[in-house]
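Apart from one protein chain that is not included, each protein chain of the complex appears where it belongs.
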Amino acid sequence: MWNGIGRSRRKHLVNNPTKTIPMSQYSASELWSIFIMQGFSGLSLFSVLLLMALGLAIIFGQMGVVNLAHGEFMALGAYVVYLCSEVVHNHFPALVPFYFIIAIVIAFFTAALVGLLVEWSLIRFLYRRPLDTLLATWGLSLIMQQTFRSVFGAREVTPALPEWLMGSFKPTDSIDIPINGVFVMGLTLCLTAAVWLFMYRSRIGLHMRATVQNRVMSGAVGINTQWVDRFTFCLGCGIAGVAGAAFTTIGSTGPDSGSRYIVDTFLVVVFGGTTSLMGTIASAFGIAQGQSISGFFLEGTMGKVAILLTIIIVLMIRPKGLFASKLRS
Amino acid sequence: MIANTNTQLALSDLTVSFDGFKAVDGLNLSIEKDELRVIIGPNGAGKTTVLDLICGKTRPTRGSVKFNNRELVGLAEHEIVRAGVGRKFQTPSIYENLSVYENLEVSFPRGRSVFGCLSFTDTPDVTERIQRVAEEIYLKDHLEVEGAVLSHGQKQWLEIGMLLMQEPRLLMLDEPVAGMGPAEREQTAELLNRICKGRCILIIEHDMEFVSRIAHKVTVLHLGKILAEGSMEQVQNDPQVIEVYLGH
Amino acid sequence: MNTLYKRLLGGKSGLTNLVVLAVLLLLVLPLSLDIFRLNLVGKYLTFAFVALGLVLLWGKAGVLSLGQGVFFGLGGYCMAMFLKLEASDPVSTKIQSTPGIPDFMDWNQFTHLPAFWVPFRHLPFSLCAVIALPVLVAGVVGFAMFRRRVGGVYFAIITQALALLLSLGIDGNQGYTGGRNGITDLRTLWGWDIRSNSAQYTLYFATCALLIMLIMAGQWLLSGKMGKLLNAMRDREDRVRFSGYDVSAIKVFIFCLAAGLSGLGGALFVLQVGFISPSLVGIIPSIEMVIFAAVGGRSSLYGAVYGALVVNTAKSLFSESLPQLWLFLMGGLFIAVVVLFPNGLAGAWELGKRKAGPLLEKIKSRRRILLPDAPLVSAFEQEKS
Partner (left out) sequence: MTTTTSNMIHKISKRAHVAAFALTSLVLAGTARAADYPTAAVNTTGLAITDTTVTVGQLHSATGTMAISETGSIEAERMAIDQINAAGGILGRQIKIVFEDGASDWPTFAEKAKKLLESDHVASVFGCWTSASRKAVLPVFEKDNGLLYYPTFYEGLEQSKNVYYTGQEATQQIIAGLNWIASQKKAQTFYLIGSDYIWPRTSNKIARKHIENVLKGKVVGEEYYALGTTEFGSLINKIKLKKPDVIYAIIVGGSNVSFYKQLKAAGITSDKWTVLTISVTEDEALGIGGENLVGFYSAMKYFQSLDNPNNRKFVEAFKAKYGEKSVIGDVTQAAYEGPWLWKMAVEKAGSFDVDKVVAASGGIEFNEAPEGYVRIHNENHHLWSKLRIGQWNADGQCKVLYESDLIEPNPFPKGYQ
């Protein structure tokens, strides 16, 4: 049976030789620049995944809420940036070079605000029913998507980026690196650092972690857990908003742009072990690079399939993720 | 320690550590047939962890658990149970929305495999056993009552009853009289003395008065190590134990 | 006999539910709908199979799978492969450069049938595969995950990833699977034209019959020890484990059962709709299937059927009249069913009965004679039992 498949595949390949690209056909120097450039194109994916995953991990890890509408918060951020660019281009052309920075901030707060609304109107009824939050937020995502469609139209939109974000610089003539990718990268690192400081060095962060450890106890020692939850959710959504802003530099925004990333993002979170920030970063990096490298040597779709398969298998062997620590049950 | 013919349960060099913290540390312990052993000790001494280790809920970092000379370490929980070990949890864990009868029925050691379960029917011997156990645990008039509505003490009994349905050779009870009134404690003590015939029982208990009434032998645990072992009065007069309990 | 009656029909209340459903599916709908609408109902019912599986898996065993589309798809594809091979005989495909193989293979320059397609020339094999393949996959996945106590959210997300995986895989291997177009233009089953009206009637009734039989089987299953055990597991899994049960084995069993049901549903879908495509396998259909069960009442076998019927009918109607609104409505449905009616239609029905009980009792005596076994009466029946 397998021979049979092998045969027909080989036959298939004769006609369609680039189904997979054997490494052999590249010279060493080519391979080197491939890895450099693939590395970088992986990094921009890594940035978006990480920003998405950060928000998701905070919400999931801290509150046990599975937010399937997270992608839509990302899309929201992207749309905000788009609106800003429209406004700026039509009314304050002078600001064009700088608006993007401001837009990012606005994106953060808009998403956070909507997050607050959602937490208050929906999520708070569902604490400690993770599976139900999963379904409810899916419903929410449908509604948000259709809202985007009615407001911004089905056609994908794309903010006009300031010139300094476009183009690329070339260290060598076979390598060149898109500037927007580097920018997003930097943005991601800053935000991640900020989140880390916030979670582990600030008083609110302390409260948040305390609440995770022991909700009742924290309540007893006077932490307003409900407020903490609400805040956590907002923060997560806000970060998703920033992810959206970052996303506009590499892709175009449509009503369902967010939903395309949600599964990958969840895999990142679970894969990294929901409790550890480092884990999330590491797995985002691994998955993004994996996808980008395999995307080079396999054909587009199958590259993704390969990565998904690997992740699923690993998760079956280590369900709690790669970086979860052994705890006293 | 070599397991002599009478030794049912033998723990040797049992150790487990969570992120470096040793909850149980090189524990050696053996329990004889028909023996009712009580483990006491201050909070965090690792008492419950010992039970977890024996019944497979937690995997030891090191050491062995021999039951009738059969190594339990590495077996899955249900296999350990099938080997004849029954374990009652600290908080009574019964099936709240099943009746007492059904609670016991589900615990009956037949039709445990998927297909056994599908083909299982309530044969007379099952009903007969349920009746007998219900009688033993003072619940024979409550067979049709839903688990949820039982009193705290009755729940404790029901869980013990559920264990008895399995006819275990080793019975491990975590604080069986917690939240019981004097009368119920009385009955529980009787119950325990009755059922330790033909099997050995391992109990974790805080209430010294109750311990002294049931225990054949007492083991004092402290920081995952055995502090003292012997009859109740021996232990009570042990200076170290007093030190630990009164704490200075 | 008595116990069989009790377990198969679920006692008196179960019996009345059964009768009501049977009358609705086998009399009311066929008499009141034209073949086109009836065929739609038939299609909806194939989703009811999946919902049925989800009731067992999610409602009873407390394990939520967001990947049921995978099994629906596998079942469907197995059926479709057989039908496609029958439809692409050398004569009707003579225009191809390689006659006798499915058209999409020809477009991908295949010159002979891939080996894994060959067994699907035989109906018996295909029919077995319809059930066996989903069960097998579920078995492997379930074993791997339940062994390691993966449950709850993790299980849901991983199964969702599976759905994505399969739909991508099908998309990406056009030559072998028909890709995004799916496997289309299916005509006959052993020479019997499945597109003719008579065939569609037959298939509809076959679907109903199967569904009803499976519901009875489900009642038999749940009324026995398995039912109590599942209940116990949902309540105190540890206790069950420490009563000597291999919890993971039981979960695997239920998961396989649900997968088998979905596969069967998929096959019936293909027979009635005439094609299958990745758009029935991916994330969205899979999660929609969950909503069927949720709307019906996640732990009610009958609810599953009504849920599938209601949601799909609503979908058809809305997409005909105000398509824009549909997504809002669907989204609202998800939220409402989770936040307001966790027990779905079944729950609402119970509630209604308790509320309306006394009132109905009064009218009952008079109305009873007027309308034999209409839903109203069944309500009274349940009142009594």
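Every chain is named by a letter (A, B and C) in the order it is written, and numbering of its residues begins at 1.
The rule is short, and it goes like this: contacts are C-beta pairs under 8 Å (C-beta built on N, C-alpha and C of every residue); 3 or more make two chains touch, one makes a residue touch a chain.
What you see is a predicted model, and the numbers here were worked out from it, not measured in a lab.
Looking at the complex as a whole, the chain kept out of the display touches A, C. Summary of contacts with the chain left out: across C:86, C:106 or C:246, the touching residue is C:106.
Remark: the omitted chain is touched by one listed residue; of A:38, A:67 or A:265 this is A:38.
Of the residues in chain C, those that touch the hidden partner chain are 34-37, 39-40, 43, 95, 97, 103-104, 106-109, 168, 171-172, 174, 179-182, 184-187, 195, 273-275, 277, 279-280, 316, 319-320, 323-324, 326-327. Remark: the residues of chain A touching the chain excluded from display are 15-18, 21, 26, 30, 33-34, 37-38, 40-42, 44-45, 149, 153-158, 160, 166-168, 174, 176, 178-180, 250-252, 254, 256-257, 260, 291-292, 295-296, 299-301, 303-304.
Rule of thumb we're sticking to: only the chains that are shown with their structure count from here on.
Relative to the C-alpha centre of chain B, the farthest chain centre belongs to A. The mean-CA centres of chain B and chain C are about 45 angstrom from one another, to the nearest whole unit. Contacts with at least two other chains are made by no residue of chain C.
Within chain B, the positions touching two or more other chains are listed as 57. On chain C, the positions that touch chain B within their shared complex are 221, 224-226, 228-229, 231-232, 235-236, 238-247, 249-250, 253. Every residue of chain A that touches chain C in the complex is listed here, in rising order: 1-5, 7-8, 11-12, 15-16, 60, 64, 66, 122, 125-126, 130-132, 134-136, 138-143, 145-146, 149-150, 263, 266-267, 270, 299, 301-302, 304-305, 308-309, 311-312, 315-317, 319-320. For chain C in complex with chain A, the touching residues are 64, 66, 108-116, 118, 141, 144-145, 148-150, 152-154, 156-158, 160-162, 164-165, 168-169, 171-172, 175, 283, 287, 290-291, 294, 324, 327-328, 330-335, 337-339, 342.
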